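The complex appears here minus one protein chain, its other protein chains still in place.
Note that the chains take the letters A, B and C in the order they are written out, and that residue 1 is the start of every chain.
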Amino acid sequence: MKPELFRLSRAPYPYFRTVPARFGDMDEEGHLNNVALAGFYEEARVSFLRHYLKSKDGQEFRFVIANMNITYLAEAHYPGDYDVGVGVSRIGNSSFNLGAGLFLGETCLGVMDTVQVVIANDKPSSIPQHLRDALARHTLVK
Amino acid sequence: MKPELFRLSRAPYPYFRTVPARFGDMDEEGHLNNVALAGFYEEARVSFLRHYLKSKDGQEFRFVIANMNITYLAEAHYPGDYDVGVGVSRIGNSSFNLGAGLFLGETCLGVMDTVQVVIANDKPSSIPQHLRDALARHTLVK
Amino acid sequence: MKPELFRLSRAPYPYFRTVPARFGDMDEEGHLNNVALAGFYEEARVSFLRHYLKSKDGQEFRFVIANMNITYLAEAHYPGDYDVGVGVSRIGNSSFNLGAGLFLGETCLGVMDTVQVVIANDKPSSIPQHLRDALARHTLVK
Partner (left out) sequence: MKPELFRLSRAPYPYFRTVPARFGDMDEEGHLNNVALAGFYEEARVSFLRHYLKSKDGQEFRFVIANMNITYLAEAHYPGDYDVGVGVSRIGNSSFNLGAGLFLGETCLGVMDTVQVVIANDKPSSIPQHLRDALARHTLVK
């Protein structure tokens, strides 16, 4: 259940997206809300996918999330600029996993993992070779 | 990784909270957004905890989420009134788990599990007996 | 600047949409956040438009908001089921106004007005007669 240790440093993540906290991300206790933080991971994940995987011949695919797992390690506050690292942690036949980490400076405040299913014509589809190659170039580095 | 079968029907959940979808919950594809759905589970979870566990002598405690896991089984749409079932799935020493299911009528669209840590004086605390009793009365029923 | 008095009672609004507050709507002070409340009005406004104006031959139009004005009269709290009343307050050539009121029971906590522009082929368009008729049937009643 505990995240693997290597996930708690910035080193393994090949891509980072900075997400400045917004006032509206806070909950009544003055922390960044758990669901709002899920939005930070989403923003980094989408940004990663747009950055690396979208290409003219990739438009026929979309990615659906089958599972999202977030471990909250420490509370996050407003204001603050959070860096979310993202990388590929598994490549299967019709799905792949992304791993992410939320950082304030060098401190890891949480990690997230998603299972992404590749959809074409409204059903799960084998990952085409060019996407597979792109994913393989941006894996988490142990 | 797949949710246990019994979690996909309404029967095991002792508590339900109806969350009507809002226009703002949709993403660019016209589905209810994954993060927005995390907010549906949050609303049901908070409502459950307020309903059953808050009492005058419980004010010294708060609950922090250590882990949140969501499995998305089918896409959800707007408009719609979603029923989120919640129950206790584990009672530990200083933490407990909640399990939830998202339903449209009898159809389960997803399940969520959280690990909740009981905090007193800013650190994890043994669950006091009266909270332990309240949790035990509202477990998921296999 | 002050809202007209008749807007502070439920009577003039021909349509109501109930929006239950969610935990995530609260800000750090424990009130429903101003932006979250803008979402309550949005939900009621969209619901009104879907309910009355959408028809097979209306699909070629969409409505864009040119202006949104919200007056906050009192703080709103969680939990609570808020009723948002909506009605048409002006019908122009290519735009119309909607007026809304946010109620907890009989108490008005705020009012909102929007200017909606009718768009066809990506530019403002005269309101077609059947939409004009539908709008005229659901005006605010002084």
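To be clear about the criterion, a residue touches a chain if its C-beta (ideal position, glycine included) is under 8 Å from a C-beta of that chain, and two chains touch if they have at least 3 such contacts.
Just so you know, these numbers come straight off a predicted model, no measurement behind them.
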Contact residue for the chain not shown (choose from C:L53, C:M68 or C:I91):
C:M68
Absent-chain contact - pick from A:D27, A:E42 or A:D113
A:E42
Hey, which subunit A residues sit against the chain that's not shown?
18-20, 22-24, 39, 42-43, 46-47, 50, 79
Mind listing the subunit C residues that contact the chain we can't see here?
1, 29, 34-35, 38-39, 42, 62, 64-72, 75, 115
Please identify, in ascending order, the residues of subunit B that touch the omitted chain?
23-24, 26-30, 33, 35-36
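Just so it is clear, only the chains that are shown with their structure count from here on.
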Between subunit A and subunit B, centroid-to-centroid distance (C-alpha), Å:
23
Expressed in whole Å, how far the mean CA point of subunit A lies from that of subunit C is 36
Identify all positions of subunit C at which a residue touches two or more other chains, and write them in rising order.
23-24
